[in-house]
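A single protein chain has been omitted from the complex, and every remaining protein chain is retained in its original position.
Our next item is subunit A:
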Amino acid sequence: MSLSYYKRKRINDVVISTIMLIILVFTLFPIVWMIYSSLKENTDILVGKIPLSHAKNDIKIMQLEGETLWIGTADGGINRFNKQSFKKEQNVCIETASTSFNFDGKEVWIGSANRGLSRVFKDNLKEKKDFDLKLGNYDRAKVVGTALARNRQFVWFSMQYKGFEKVIEFNTETEKIHRVFNLKNDLYSPQQIQSILYDGELLWVGTDKTLIKYNLVKDRIQNIYSIIGHLPLGVETLKKFDDRLILAGKVGAFVFSPQKERFEQKIISGQVDSVDVAAGRIALGNNTGFVEYFPDGGTFKRHEDLFRPMSSHAEIIEDGELVPAEVSAVVQNGKYVYAGSSYGRISKYSIEKDEVIATSGAAKGRLVVSFVNYLDMWRNIDFGLYLKNSFLICGAAMVFSMIFATLAAYALARFDFPGSKLFSVTILATQMVPGIMFLIPIYSMFVKFTETTGIPFKGTYYGIIFVYSAFFIPFSIWILRGFFAAIPRELEEAATIDGCSPIQVFWYIVLPLAVPGIIATGIWTFLSTWDELIFAWVLTSAETMTIPVGIRNFVGNYQNRFDLMMAAAVVATVPVMIIFFLLQKYIVKGLTAGAVKG
């Protein structure tokens, strides 16, 4: 079988193009991977998970209202379930972090670290409104959770964040902040507020050290009870039970009597993640299932293994992946108990049959793109300063070395003066010296110079700019010489005949023609100085540190934070990449013309 010439050529073309594109994919993959990893969560990187993860939709709260089961998840998801069919009817996600919910009344109120207070109407789950709570400056990544309580008129909000010791009272009718209660006290501060409970004219606030009784009418702290002997890690859940309170946390659950002002009795030891109070019994969600507690007789009934390791869509999660199965939300309804756990898993439990009769899942969280890594990195190291320093130092070094290299290259290309051979050889010879060899001499010269003249040199901008400019001149000359050699001599001769002085010839005739080459070489110098590590390491101080040095220090301190490392790598790469992309025409033209002909 013989193919025509053109057909063969076409097939050839397609094959070559395909191979070329494959190589292109391989070439760009590391860069893409760098950017992608910088947007991932470090925990995902550390378990080798490739896709972006979904926001954690751990169940935070479940609440029954008629035939409806309301479920709030950690990512700000509000799910409306049918109680009987156990099917999701509607859901909305408002993308919050450290979320707390309140489902009482016609609206859902959501408190979060990133949005403050938000409101969604229950009937259509559509109208969403955020209210700025003027929370001030705080490290959002360190907010562990928020706490919310409400009555008809007010919502009380606080954050679980060291040093944030206030409760904000928000008026839902006027939609304004009404009061801010300061809960600082000399004995226990700083505390983390973990839970809030509204109780008539009182507001109970559970912190990691105390239980605070705040009188809303008198607007002052009425009493503070230490919980350290009972709940050393704090009151995470606060529920009312008849005229008493149930306090639950990492080490157990207790009954607290407000009348006697003391802990009355211990219900259970061990972690309690959720509490639900119903007539005659209390359900306490713990890390395997839930415990039914009958206050009358003081008896228990344990129901365990409610959640096998399975995903929100009731698929068994693969071995090796750690999935906590604690019951973080529990609500009782006659002979059924609804329980919610991590990864949005919920189940309906029949007390009669003593087994799970239905499972379901809350809506999946949105894909998490962690721009937070960049903020974290920016906060951890003074990247703005490094960026400024790098631009300043590299830019100035580029300008100076270009000015002098242009002059020298022109002289070298045009004039066959005595010593030009020696100079050319020296230029090439300087490239053969290991950079390390210059390090100590230049460092000592800096020190000696400062000792004799008193002018500081090490750690200054001009010091490192001087070193860089001088350092990159030889190679720049080497590239630029080719450019000047390529400019026809006749042009200059004609200009000379017309009466131009040599300087005028250079300025008006040669220089404009050499501009593309000068730009290309300048960019090359900029890229090289941007890349320089050792000299910057030794010769800069904390104030004049450039990006490579900053990144080296940073990366040394955060060896396992690959996400932050990649974010730093991206930030160091992107400026030069943008410059390159904008000016690539000159670089391609310039470098090739200069280097090939030189």
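The definition used in the following text is that contacts are C-beta pairs under 8 Å (C-beta built on N, C-alpha and C of every residue); 3 or more make two chains touch, one makes a residue touch a chain; residues count from 1.
The rule we apply is simple: contacts and distances are computed from a predicted model.
Chemist: Just go with whichever of "Acyl-CoA carboxylase subunit beta", "ABC transporter permease", "Aspartyl/glutamyl-tRNA(Asn/Gln) amidotransferase subunit C" or "Arginine N-succinyltransferase" UniProt uses as the name of the absent chain.
Modeler: The chain we cannot see is recorded in UniProt as "ABC transporter permease".
Chemist: Tell me which of A:I11, A:V369 or A:I440 is the one touching the absent chain.
Modeler: A:I440
Chemist: Which is it among A:I228, A:A429 or A:A542 that touches the chain not included here?
Modeler: In the complete complex, the chain left out is touched by residue A:A429.
Chemist: Could you tell which one of A:F81, A:W109, A:Y374 or A:F562 touches the chain left off the display?
Modeler: Considering the complete complex, A:F562 is the one touching the chain left out.
Chemist: For subunit A, which residues touch the unseen chain?
Modeler: Touch with the absent chain occurs at residues 13, 16-17, 19-20, 23-24, 27-28, 30-31, 33-34, 37, 45-48, 50, 404-405, 407-408, 410-412, 414-415, 417-418, 420, 423, 426, 428-442, 444-445, 448, 466-467, 469-471, 473-474, 477, 502-503, 506, 527, 530-531, 533-534, 547-548, 551-552, 555-556, 559, 562, 565-566, 568-569, 572-573, 576-577, 580-581, 584, 588, 591-593, 595-596.
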